[in-house]
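Just one protein chain is left out here, and the rest sit where they should.
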Amino acid sequence: MPEIATVISNRPIASDYRHLILSCGALAASARPGQFFQLLCPQPVGEKPFLRRPMSVYAVQADPCRIEFLYKVTGAGTRGLATLQSGDTIDVFGPLGVGFTLDRQWRHIVVVGRGAGLATLAPLARAAAELNIRVTAILSARRPDLLVSVDLFQTYGADVIGVTDAEATSGPANVEKVLRALIAQDSCDAFFTCGSARLMRVQQRLAHEFGIPGQIALEQQMACGIGLCYCCVRDFNVDGEIISRRVCWDGPVFDLAEAMP
Amino acid sequence: MPEIATVISNRPIASDYRHLILSCGALAASARPGQFFQLLCPQPVGEKPFLRRPMSVYAVQADPCRIEFLYKVTGAGTRGLATLQSGDTIDVFGPLGVGFTLDRQWRHIVVVGRGAGLATLAPLARAAAELNIRVTAILSARRPDLLVSVDLFQTYGADVIGVTDAEATSGPANVEKVLRALIAQDSCDAFFTCGSARLMRVQQRLAHEFGIPGQIALEQQMACGIGLCYCCVRDFNVDGEIISRRVCWDGPVFDLAEAMP
Amino acid sequence: MSVDLSVKVGSLSLRNPVMPASGTFAEGLDRVIDFNRLGALVTKTITRELRTGNPLPRVVEQPDGMINSIGIPSKGIDHFIEETLPLYAQYSTPLVVSISAPTVEGFAYLAEAVSVPGVAAIEANISCPNIEEDGKAFAMSPKSAARVTAALRRATTLPLWAKLTPNTGDIAAVARASEEAGADALVVANTILAMAVDLKTFRPSLGNIMGGLSGPAVKPIILRQVYQCARAARIPIIGCGGISSAEDAVEFLLAGATAVQIGTASFVQPDALLRIIDGLAQFCAHRDIARIADLSGALVVEESDEPDMAWTEPAQ
Partner (left out) sequence: MSVDLSVKVGSLSLRNPVMPASGTFAEGLDRVIDFNRLGALVTKTITRELRTGNPLPRVVEQPDGMINSIGIPSKGIDHFIEETLPLYAQYSTPLVVSISAPTVEGFAYLAEAVSVPGVAAIEANISCPNIEEDGKAFAMSPKSAARVTAALRRATTLPLWAKLTPNTGDIAAVARASEEAGADALVVANTILAMAVDLKTFRPSLGNIMGGLSGPAVKPIILRQVYQCARAARIPIIGCGGISSAEDAVEFLLAGATAVQIGTASFVQPDALLRIIDGLAQFCAHRDIARIADLSGALVVEESDEPDMAWTEPAQ
């Protein structure tokens, strides 16, 4: 059910990124990593974001209940979000969709994310820590200052490897080298990824080569967010057959092997 | 030309009435009594006043340039105006239309207004004072606390006679008695009126009976405010012929004798 | 004051006049609202065959609405009968099944196929292209609307609703033709054909170039069409287009609708249907209106209000 949450803070953290913390009800605060909310964004001056905007949960907290988002200001909706001040209210609808799943058997997972995708992956670090699963996070961005969720990963004990365009370390070749090293030292029971089709392909190849399972959080424009409208479909390759699925309802987290760019 | 003015203050003054003071340019501050502005109202929550709203000038001041409005909160547009806080900006377009004219020969005029119409008539008191014309103002409202511009009339030396529904003094019969008394004592060289069709008819009758000139400020819904759209027309009786005129362009101030309810 | 919200759409009694619009409703909404509170349930349009729908992007936002070119992805009639229909058995609310086909024969086939227990009425989405008429939608002309409606009428004994397109030049004539051919009610209307251009790429914003506009932006246009249809036809009208509040719904009822469908509003506010039902009850209660059915067609129109045909009597 949609609920009216109250803004605790909404601070800029890097370039166009902001960190929004809301006081909310128990249902919202029960969101699992990979799930998302549909946010009814305030209207920035002269613009009218009509539809809700999907945002992954970045962190949750119980008692008092809190839900956090980390977002990049890109268009009308996120510009509207950026106007929120503490004490303001916002209509949030969630948690929605199917999040990540962690297998208790795993000892070490590898998380590969880029851009705003880092926000989606961050809460995995905490969930993994709770199951005593070690996390290596390969975080990619244009510049080092855009590696936005490094802190949160580190808080939960993840090993963070930052790669950036500016340092010429973010290319698929280098990331593949890093991943192969992790696989070689038996530190990769599963892949988790979000935010880059190029990096997805690298992992799909390695996952296939080494028989490693994987999950990917996908983005797609949404209208309803709850499976009604079929505007958020993507194609998946299921054993050679192309199947269309709704990102909001069947995902946003999908089997890495079946994802298509 | 439209200009961006800055809010100095926007205080509630009585029940649904508010007094808005703006810092503006010299053109806006040159507005004459009876002229109006088209205000681009901010959007109150959940509503979108699309068209500008016409508002009479309530007072002006030069050096620093100020323009003032006195408005009643009735719908989306005025609810939007009510959200303005000092320091905010608002897009104002004016002065527009034909205002009141004062004849230097007159020694004593009578002003009869009701409701928000009082705001329209108030600046006449100052203009009359500058020409040494005495003013008797018969101000009508539902309740005494809604007699909103009494102060401004009195500041400029007008004799104010308040009549209200609550006191059962505002009926046409009583107002006619008061007017006849003023005419009898030769204190009515011209009528000025705004805001009540019933009171208009009383004055039209007396104006005709005693050959007294008169002017009336009329309201009509507007879109453009500058004579383009013909949505603000009203009928006028010009020597027995019914003529349609644009309130924004040919008025809003018209010859009392020709006005029709 | 307790308000009687029930209405009758032909022979079908609804507990209130509020239902979802086809294509904006699915089983998953039951996580948000109680289906047993709705006037009716309306399925996404189903087709005989499997269909994948249109290329992406399928939606572009507008300041007061959205344009969609979802198309009609469908798992086909068999999947519907076997998998989807049983899911609705648990609700007491009448289920309306929306169907569509590119030929008269295809429509009739589907109508017969969905005339099974558990289906309370058929909504024929005749706003889709008719391949026998050069791809023009059936509801674009009175003639083809009548032809398909008559075939549907023969194919089923269930209440038959015809969903009209707002893109025709004479919706009143289409309404009349559908009534005469046997429709029990009219849904007025579907989305309005529209377009947007992406100024970053100089391409159409939708993969399909054009799509259907819905949401508040279309309300004044569809309201006019409801008024025209209600005057042209005697069968009940179900208003659909841009309704997002109880007040909007009342405008439609006054203009002549018996019930309303809510589409895009549910995307913005997932519990919009319930808010509108509650709002209607309040609206009536505040005004001492005992039965919501009394609002239908209660618009006060005076002689002098009749549309100006001054052209026919030019002034001298």
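Read from first to last, the chains carry the letters A, B and C; within each, the first residue is number 1.
In this text, a contact is a pair of C-beta atoms (placed from the backbone, for glycine too) under 8 Å apart; a residue touches a chain by one contact, two chains touch by 3 or more.
Just so it is clear, the structure is predicted and the values come from calculations on it, not from any experiment.
Trainee: According to the contact rule at the top, which chains on display are touched by the left-out chain?
Mentor: Hidden chain contacts in the full assembly come out as B, C.
Trainee: Which residue among B:82, B:226 or B:260 touches the omitted chain?
Mentor: Spelled out, the listed residue whose C-beta touches the missing chain is B:226.
Trainee: Per the definition of touch given earlier, which of B:48, B:108, B:180 or B:201 contacts the omitted chain?
Mentor: Answering carefully, the residue with contact to the hidden chain is B:48.
Trainee: Of the residues in chain B, which ones touch the absent chain?
Mentor: Chain B touches the missing chain through residues 1-2, 40, 47-52, 93, 220-221, 223-231, 233, 244, 249.
Trainee: In the full complex, which bits of chain C touch the chain not displayed? Write them out.
Mentor: Counting only chain C, the missing chain is touched by 47-52, 54-55, 62-64, 67, 69, 71, 102, 128-129, 131, 135, 140-141, 167-170, 192-197, 199, 201-204, 207-210, 213, 216-217, 219-221, 223-224, 227, 247, 250-251, 254-255, 298-301, 304-312, 314-316.
One rule holds in what follows: only the chains that are shown with their structure count from here on.
Trainee: Have a look at which chains touch which and call the overall pattern line, ring, star, complete or other.
Mentor: other
Trainee: State the chain with the largest centre-to-centre distance from chain C, centres being mean CA positions.
Mentor: Ranked by distance of C-alpha centres from chain C, the top chain is B.
Trainee: Please tell me the distance, in whole Å, between the geometric centres of chain A and chain C computed from their C-alpha atoms.
Mentor: About 37 Å separates the centre of chain A from that of chain C.
Trainee: Taking each chain's centre as the mean of its CA atoms, how far is chain A from chain B in angstrom?
Mentor: About 59 Å separates the centre of chain A from that of chain B.
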